[in-house]
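Removed: one protein chain of the complex. Kept in place: all other protein chains.
When the chains are written out, they are named A, B and C in that same order, and each has its own residue count from 1.
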Amino acid sequence: MRRLIGQLGKFCLYSDTYFEGTCPHIENEEIANSPYGAFNFTYGPSAGGLFESVGIDINTFGEYIRNIKVNPNYKKREIRILDKSIEDAILYIERINAAFSASHVISFLSAIDKISESDIDSDVLNLRILQIEMERIRNNLFVIERLVESAGFQVPLYQLQYLIENVNRKIGKLFGHRYFFGVNSVRKININDPKVDFTGIEREFKTIYEDIIENRIFIDRLQGNGIIKDERSIGPAARAAGFYYDARIEDEFLPYKDFDFKISTYNSADAFGRLIVRSEEIFESLRIISQIKVKSKEYKIKVNDGEGIGRVESPSGDSAYFVKVNNGKVVNIDLLSPSSINIELFSKSMVKNIFTDFSFNWESFGIWISEVGVRFI
Amino acid sequence: MSIFLSIFKKKIGYALSAITSIIFVYYGITIGNIYGYFFIISGLVWLFSSIFSIFYDTYGKWLSPLFITSILGMAIALTARTYIEFLAGWEIMTIPAYAIIGLNRKLDSPAFIFMGFGELSTILIFAGFIYAYTTSNSFYFTALDTYIPLIVITFGFMIKMGIFPFLVTEWLPIAHGNSPANASAILSATMTLVAAYGIVKMMLLSPDIPILGYILMGIGGFSIFFGALYAYISEHVKGLLAFSTIENNGAILSAIGVYMTYPTKTIAEFALDVIVTFAFAHSIAKTGLFMISGTVEGEALSKLKIIRNKLGEIGGILLASSMSGLLPNIGGVATWSLLESLFMEAYILHSTLSSISIITGSVIAMGEGFASAAMIKFISYTQVFKGITGKSAKITIFSIIGFVILILGSLSYLLFRNFIYGVPSLGIPNGFIIISEYSSGKIFGDISPFYVLILIVVFSLLTLGIFGKPKVRKTNTWNNGIKPREEYTAFAFANNIRLMLSKLLRTEIKGDSLETSTDIFWKVMYYIAKKYVSFSRRLARSYMNSSISWYIIYMILAFILITILVVIL
Amino acid sequence: MISVFLETIIQAIGVILVSPLYSGILDKWKANVASRKGQSIFQPYFDIFKLLKKETTVSSNASSIFIYTPYVVFSTYIVISLVIPVVYPEPILLTPTVDFLGGALLFSLAGFLKIIEAMESGSNFVALGSARATSFSFLGESTLITVFFAVALITGTNNPYIEHEFAQIPQYYLALDHILATVAFFMLWLFETGKLPVESSGLAELGMIDDALIYEYSGKPLALLKWGGYMKQYLLGSVLLNVFLLPWGMQLGVLGAMEDIGIMFIKWLFLLFIALVIDTSLAKLRLFKVQDFLAVAFVLSITSLLLSVIQNA
Partner (left out) sequence: MDIGSWGEIYMNWFLKGLKKGIKTEKFPKTNPIDIAPWSTELNGSGNVNCPTKAIDNGSWNSERCIYCRRCYPLYSPTGNIDIFKVNKKNNIFRRSFYVYPIDIGTCGGCNLELKLISSPQYDMTRFGIFFTNTPRHADALIIMGIMTEGMKEPLLNAYEAMPEPKLIIALGVCAISGGILGTGSQIKPDVIIPGCPPNPYTILKALIEAKGDKE
């Protein structure tokens, strides 16, 4: 089944192909007029409740949200990546978003691989999967932690932070860096200490997970909050709405089919559903990781000229790169970041809710502004 | 004669009326009985509003003569010795009011609504007087042996006070909302006062009638609640104040109710003082607040053009805090004494009857909460929150009234002549405590507005002395690093309540507007009648996760039932 | 005369100096339950002292009202500390200034001033919080009043000290109306002191209620407002303990007054423990559920009032 993912530079990217031209926009009923009493409440860019700098304009009667606009361009960064060698380009790609660093680099590399003659065996690909899944675990834990924090839910909040720090340390131990910086290159994947076990994490998270979704007050904050059932949606947002969308089963480049795991879905389409899906995914990712043997391996890529598209399932949905290479240098590059799509979905789902629902809905999408506010020059 | 002058030269007219008002105040002081207080209050109100008018009146030549005529009418009504004089004054007071509202017409309805209700009330009062005459064969105000006239006249006056069930939300706000600020002040502050005066006068002449007392008590309670609630969500700069007048009249009415029920002689006397105190607190503070509404440009709270300065803010805050029933202002004393009298009654009766005053008291307590909210909204959006700083004589006048209100708090001892006390052993000499007692010697509660004032001042200075002044540097308001595009509107400020009490207020969110139903009261009553059968079950089910209106409806119901019960027995 | 003077001083000073400690203890315990070592129990004092040393930045919209009203708010709480039995069980100097109801009105006054002064900053975030605070005030203030009257109706006086003695009589202490009033007051205490499930001070601006009122403050005024907040928590909590929950064990005399501070400390540990369990076990209610929470408290207090007159009719 073909689904539309989003605009990638001059292409409109679908789950199994891409066409030149612009995608149909996610329709979002615009409320232009500002009736008596309504006004624009300016939130951000620099606020304690927002993890990154982002401007949010809420048109409201007071508490009641009529319309919401997200402006990711306050911290728009200009990345001087063009005419850099692949080796150098990776350094920039890594730093587009630390939280999804592995996803970005690996989707970039798979684009490169597609236009190169490379001898990459399954061990290397498995190590890439390992990175993405670890990243997914860390990020989903973080999203849940933010949700719990919004509810002022002290004990699980800190138990989750404890867990996140533990995962980070394991990643750091295994790859030498907690955010996979300097791990991937065109020659090898740097491994620092291959024997790291992730057992323990599952048990610890299970106890937290089971009890937070028992808490009536907490789930009351999430249920019915930010409902969005849109076939344009991606990642956990889509799966929480019952759509069976996942690049891991659609894109053949990474050998996910060798692993035994299931795509977790839910049907409530609200913030609660997204919480459930992300939590279930943590368990699935742990299962995938347990099936991977970590062994460092050199490999060789001979980069040819040409253009290609790489796509992976980042923790928040499809993350795709279009790369055009000319004599070993990146001459054109475009990014389709999951957050750019999630922002539109969020804005649509936030209407008709009240102010205090904002943080719950916002966090439930796992949006990272840093991967939206970028321009390649 | 100041009227005729004013036709040619309005400033002189106002000046003269100011002078006559001073004489009237003096006259009131010389009388020295309860009626005297009413003279003093209205005298002061006229004085202030006349002076204010000198700077305010930009409404052409007709406003000032009408304004002064109306004052004259009130003066006649207040000093009347016979029913006829009273009615004459009443009409002289009312007719110019139509004209004022008519002259300043934005819609046609207000003047006519006002007239319609005015006449209805006149008819009732007239009928009452006729009956009184037939029983006593005298046109003079004399003691009566029947309470029929009292009942009829009370309802007549209640219309004038805009009290529920006479369309709590309809005429008074519209009428006052559309008249000039200075006129609104005398309409809202003194015209309703004359009505209260009328009730008190007839009450003192008539035999006791506890049932009416309980009914008035309850009616007053609900007028407070709904008056304050609608004041809070009102967007009209004068309408808000008019609603708050309904609230205050409700308070006066429930105090009257306490007196009529006459639980004990002491409580009744106490209630009488409460009436006067409330009249003082309401009339004078309300005059000041209407002046504020006269200093701003525009009528919609969310779109006002404001000149503000520190003096104005302080004055405004004092007025607002008094209206919110906060110490050490006179408004605080009034609220305190009203609640005390209600709960003293509950204690002394110690029977199912007590529940009336308990419910009333609780409803009033809620009303006071809304009153604070309404006043915070009003003063924030007319002085404190926004606007450009500047000077204006008008601002100076109402800030003076603000300080008057503060002083009056400490003078309120004079209003509770028989309830003065002291505990020298604990550092408060005789004469500085107002006590509330349910029978002589049985003290229920006590309060010392003067000490509250002094202590707060002293401790503030001490704190300042100990911690010292802060080292201040001015910067921009912190709004997450950028300038906000728009300011938080007054509408939004009250919107939580529109959403929280959506069942009660019938809030409807449309694509391009958010509306609340204005004449909700009948709907609610109808709603109650319909829902009552299945009520208790619903309450149980919707105990935690339903809307607030259930609890309010519950209290209304309980109250009505008990009232009916009492009336039958 | 001298002894009563000393007792007065002890009570006033006791309230002012000890009140921050209890917040410190609660925060420390909360941290421990959240598997952290946590800050010192004296953290509130450290914060206050630091703030007193700092400069005050004021928004250009604000005047000296904004700067000096916190001093008035602070002193209002000092006045309250003289009139209700929060440390010493007998009337002290100036106690007759106001009765229980008057005390309630003074709390409202402090709240009113806090909101107005904060509004002068002209900040939208402050307006957001003030709007919420005012919207709930109609239930908060009224519950405070009705709860105080609940005891007044049984003792026949609104004098808190007599009520405190009365509450020690077992058959009264165990009476249903007293229990209802106690529960109502406890719920109110949670609301008034910004505890879960009503509120929790996090970083998210859009969830702020009381935090919004100090959002624009800095330096000395902020220190005073925070300190005032601690005093408010202490005053309401101590009334809850001495008139409703644990009226027993208060000592007389100057030395007794000293001991009372210690006795209050023990009582407070009990109250803090309950608060700890609630604060660490619950999440924050949806904004509009807060009114239901308060409405329950209000209805409970009214029920207690009705019971008290009807059952003893």
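Observations, loosely collected:
Definition applied: contacts are C-beta pairs under 8 Å (C-beta built on N, C-alpha and C of every residue); 3 or more make two chains touch, one makes a residue touch a chain.
Note that the structure is predicted; figures quoted are calculated from it, not measured.
The hidden chain, counted over the whole complex, makes contact with A, B, C. Of the candidate positions C:Ala12, C:Val147, C:Leu222 or C:Leu287, contact with the unshown chain belongs to C:Leu222. Residue A:Glu78 is the one among A:Glu78, A:Glu117, A:Glu231 or A:Asp258 that touches the chain not shown. One of A:Gly37, A:Pro156, A:Gly273 or A:Pro338 touches the chain omitted from the figure, and that residue is A:Pro156. Here the missing chain is touched by one residue of C:Phe46, C:Trp248 or C:Phe270, and it is C:Phe46. Residues touching the missing chain, restricted to chain C, are 31-40, 43, 46-47, 49-50, 53-57, 203-205, 215-219, 222, 276-277, 280-282, 289 (touch as defined at the top).
Seen from chain B, the chain kept out of the figure touches residues 473, 475-476, 478, 480-482, 543-545.
Looking at chain A, the residues touching the absent chain are 45-49, 51-53, 73-79, 88, 91-92, 95-99, 101, 142, 153-156, 158-159, 161-162, 164-165, 168-169, 171-173, 176-179, 181-182, 190, 192, 207, 211, 214-217, 220, 368, 370, 373.
The criterion applied here is as follows: only the chains that are shown with their structure count from here on.
The minimum number of touch steps separating chain A from chain C is 1. A separation of 45 Å divides the Cα centre of chain A from that of chain C. If you average the CA atoms of chain B and of chain C, the two centres end up 30 Å from each other. Of all residues in chain C, those touching 2 or more other chains are 124, 128, 131, 205, 287-289, listed in ascending order. For chain B, residues that reach two or more other chains under the stated contact definition are 479-480, 484, 487-488, 492-496, 499.
If you check the complex, the residues on chain A that touch chain C are 41-43, 47-49, 62-63, 148-155, 157-159, 162, 215, 217-218, 220-221, 354-359. Across the complex, chain B meets chain C through its residues 228-229, 232, 310, 313-314, 317, 320-321, 324-327, 332, 335-336, 339-340, 343, 346-347, 349-352, 354-355, 358-359, 361-362, 365-370, 372-373, 376-377, 379-380, 384-386, 423, 425-428, 433, 436, 442-448, 451-452, 455-456, 458-460, 462-464, 467-480, 484, 487-488, 492-497, 499-500, 543-546, 548, 551, 554-555. Looking at the complex, you find that chain C touches chain B at residues 1, 4, 52, 55-61, 63-65, 67-68, 71-72, 74-76, 78-79, 82, 91-102, 105-106, 108-109, 112-113, 115-116, 119-125, 127-128, 130-132, 134-135, 137-142, 145-146, 149, 152-153, 156-159, 205, 215-216, 219-221, 223-224, 287-289, 291-293, 295-296, 298-299, 302, 305-306, 309-310, 312-313.
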